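A single protein chain has been omitted from the complex, and every remaining protein chain is retained in its original position.
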Amino acid sequence: MDHDFAVTLDVGSSLANHTGSWRTFRPEYVHRLPPCNHACPAGEDIQGWLSLAEAGDYEGAWRALTRNNPLPAVMGRVCYHPCETACNRAGIDASVGINSVERFLGDMAIAKGWAFAPPTAKSGKKVLVVGAGPAGLSAAYHLAMLGHSPTIKEAGPAPGGMMRFGIPKYRLPRETLDAEVARIVALGVAIEYDCKVSDLRATMREGGFDAAFLAVGAHIAKRAYIPAGEAAKVLDAVQVLASMEGEDRPLLGRRVVVYGGGNTALDVARTAKRLGAEEAIIVYRRTREKMPAHDFELEEALEEGVMMKWLSTIKNVEAGSLTVEKMVLDEKGFPQPTGELETLEADSVVLALGQDVDLSLLNGVEGLKIEKGVVQVGANMMTGAAGVFAGGDMAPSERTVTVAVGHGKKAARNIDAFLRGEVYAPAPKHELASFEKLNAWYYGEAPKTVRPTLELARRSSTFEEVVAGLDESNALYEARRCLSCGNCFECDNCYGVCPDNAVIKLGPGNGFKFNYDFCKGCGVCASECPCGAIRMEPEEI
Amino acid sequence: MFQVRIHGRGGQGVVTGAEMLSVAAFIEGRHAQAFPSFGSERMGAPVIAFCRIADREIRLREPVQDPDCLVLQDPTLLKVMDVFSGLRENGFLLVNTNKTFDDLHLGAIVEKLPAGHAVIVPATDLALKHVKRAAPNAALLGAFAALTGLVHFDSVKRAIAETFPGRIGEANIAAAQDAYDLVMAQERATAA
Amino acid sequence: MTDVQMTDVPALAPDEAQQKLKFYQKGTFTVGNRLISEGERSVQASQARSNALTSGHRACQGCGEALGARYAIDAAMRASGNDLIAVNATGCLEVFTTPYPETSWQLPWLHSLFGNAAAVATGVAAAMRVKGKKTRVIAQGGDGGTTDIGFQCLSGMFERNDDVLYICYDNEGYMNTGVQRSSATPPAARTATTPALGPEPGNVFGTGKFVPKIAVAHNIPYVATATVADLHDLERKVVKAMAIHGARYIQINVPCPLGWGAPSCDTIKLARFAVECGLYPIFEAEHGRVTHARKIRKQIPVREYLKLQKRYAHLFRGGVDDPRVARIQAICDAHIAEYGLLGDDEEV
């Protein structure tokens, strides 16, 4: 274009002026660790699969989820969701209903029959897995996906461990459990039932196993010495819950007393109500705040008529009754006897004082270290004996299903490395995406969707599932409440707020790139990134 | 007549630095003239400031083409422009950095200058330490006094106190003192 | 614009569910949103945006005016099918975009003088009319060039109802000449010509000269205020204005890191706080009547906005709030009352 010298300038001529040299700080796109991922005992990439779910790609989300945890439908019902406790969204309105979306995906996978994609290569290595509980199933699943050939030897008649013999049906319907176990078996995992391993080394030799993962759980009820007349009916919680699986239901009578403060005590009391007990009383030596059981489960139990006897211990049990002593908490929070006694009518007393591990299979295995009734394992989940790994309730753990699944995965990865004679090095942890790194302004207020629950009448009489799942619209709505902490969700903010047009949009799915020729390092993009996925780094002068 | 050219960026106190140097010379009864590179410098954009010091009235009104001392207040400018154009053979070079001359690929430039005429000083770090702000101009003044001996250090202190009254002044003087000591040490080291 | 609606809890029937899906909780206020259709997103989200003001300009780091101009002119370019001419008053925007030999403008752009942008734009519009061209005309300038030295030409343009959209980027002072007071400088603010000295440090309280209200008094077809902290609202107003013929005025609040004494990364945060405390009312008016006001989302006390800026540092010396902070809060409360800035935002 011909126009006046210097007075009139050509379009685009400013691009010769690289203002990038003005920077003393440089923006960088980063991946920060979402608090939910950080809190998940099974190490799920929650933000990852939520971002797929919110786009409506439910199968993609399910596949991303199951890369770490093969039991989403189970998790959706039994996991205590520490992820939601850590969720940043609490700083805006309420945490994201991650657990309910996880369940929705698990249920859809079962309904649609999605299967795991079998591994491409086979290693030819055989791994023994002892116990078909959550830890064993998880380990076997991961080993199979890594191309090995795991075989599960289960002492009991059916798979699931605590999931079947510890958690009542109204919490976890067996159809759901069986469907997810079946999917693992379909992957080529062999499970042998009624096959108790008593001599580990012998079993490994005979089966030609290159490594072993022990996950026998803790099924032996803790005994407390309580003087009891021989006619008195005293049972242990594990036995009562396990017998619910068989044909002959336990006869507990009209008035049932459960002794203990954990989740198992609640499960037994609520099972007793459903079996027709008029009174189900839980006797616990300390107070509600000190109770190990989760408060929301206690709420559900109280709604169903279960009664609590706080600060009480059982002195002795007679036929049809028992005597209880009142306790008081000392300044350190420990219960001290007061000498005040009271008698309660009870047709049966169930002891739920925790469980121990049957470590008999470990006799003769050299190098092990047993402490407080559980086998000690290293960071790599390996016991003192080379090639022998352990996890779940039989190793030091919070004793939840999710922790067990996490142990299984972690062990599998270490076994995989062990089989190749290498050491598994976990990926370095990203910086945590804490709330103050986000810009909460950009998220609209949206209250959490509460999962509908079964009406009370049917809850106390049947074993139907108490908490229902979300339908698709609610699940999608809930997934879209996720703030995508620390990871870009392509909201175009950086692209839009740059005064220098120095952010290049690479198109859907490809994110953005900084044009450092022109970026002046002002930091507006970093301040206005909703999810804290941009960090300002000092420029090396 | 001794001519100084200072290179930095808008908002870093480059012009104030040249002005303070002229005040220091004035305190010692000498003629001094400081002026900016006259432009609409934006925060962050390259900026140049000049200072002339002489024993008789300075009448000259042209920019400094051949400086006796070149102060590089912001090394990022090395990527942007040839800051050393016209620096005299027996000139002085003062660079604000916590790196070495080799890191900044300035070995060739330094060799051409007489020994002890080129020094580095972490003025920004000193400013952050004392003044809590990345304004290295006062510290560079302390370094300049030590490097060239053209002005006494106490004149520099009085000039800083005049420009920054009160607490900020003291903090800047402390930064200038550190810089002065650092460069004096470097000078003694090269002299030995 | 996707707006947030309080959702009820129980599961919804499928058709209702679909409607609920529209309200996408994440990113409702962001520039773009990968889960809604391309059309519903902002102009700035699009890779096809005109970047009428592109890279290489010499504005300070974090310049609000550069951002405001990018937003407004890109929106106008889309609305006019890139058939647009811009006339610029002297000022920061003009100086940092066209230093010989480089211009960062990518549309036909004319700068004449400091006080005549509105009149020059009138001339360009007249030429378009007489030449039978339908090219649209925008005049733009800073607050100095619009509310002070250019006010007479502005009023003339309004009175003639010329087919010009005047956009004023209000950074509340003469920043190009080194932060001097303008008639848009807020009360108590420190500038080089209202130093923080003496019994009444900083700018006088005065009667204020809020030009948008004066523009409304001219009964011109469209007047609006906007902010770089709400891109959707800004773009909607520019597009609406471009659909109208006759004199239109949009004043955009654009923070200036240098002049306001704030870190370069706080530009949008400052603009947001200015609106959320009520000091900068965001509203629209048509033919002399205010028709809509953008509600405050999370009201904050004005001191939270003032404390971020060194130009108000003298109001917080020794950790005690100067009594004039309360006087400024009173101004905010008056705006809230006058424009009804609190309460629910009726559907736009």
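Each chain gets a letter, A, B and C, in the order it is written, and its residues are counted from 1.
Operating definition for what follows: a contact is a pair of C-beta atoms (placed from the backbone, for glycine too) under 8 Å apart; a residue touches a chain by one contact, two chains touch by 3 or more.
Heads up, the rule we're going with is that contacts and distances are computed from a predicted model.
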UniProt protein name of the chain not shown, from "Lipid-transfer protein", "Pyruvate ferredoxin oxidoreductase", "Peptide/nickel transport system substrate-binding protein" or "Monovalent cation/H+ antiporter complex subunit F": "Pyruvate ferredoxin oxidoreductase"
Among the chains presented, those that the missing one touches: A, B, C
Selected residue (touches chain absent from view) among C:Gly32, C:Gly56 or C:Gly115: C:Gly115
Hidden partner chain, touching residue among C:Ser46, C:Gln61, C:Thr90 or C:Gln309: C:Thr90
Absent-chain contact - pick from C:Ser55, C:Thr122 or C:Thr194: C:Thr194
For chain A, the residues touching the chain missing from this view: 1-10, 13, 16
Positions on chain B contacted by the hidden chain, ascending: 18-19, 22-23, 25-27, 31-36, 38-40, 58-63, 65
Hidden partner interface residues of chain C, rising order: 90, 94-95, 100-102, 111-115, 144, 147-149, 151, 174, 176-178, 180-183, 192-195, 197-198
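Heads up, the rule we're going with is that only the chains that are shown with their structure count from here on.
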Geometric centre distance via CA averages, chain C-chain A, whole Å: 49
Separation of mean Cα positions, chain B and chain A [Å, integer]: 62
Overlap residues in chain A, where contacts from two or more other chains coincide: 19, 22, 520
Set of chain C residues in contact with two or more other chains: 58-59, 61, 257, 264
Contact set on chain A toward chain B in their complex: 19, 21-24, 520, 539, 541
For the chain C and chain B complex, residues of the former touching the latter: 58-61, 95-96, 99, 176, 257-258, 264
Interface residues, chain C side, partner chain A - complex: 4, 6-7, 9-12, 14, 17-18, 20-21, 23-35, 41-42, 44-45, 47, 51, 53-59, 61-64, 66-67, 70, 97-98, 100-106, 231, 257, 263-269, 272
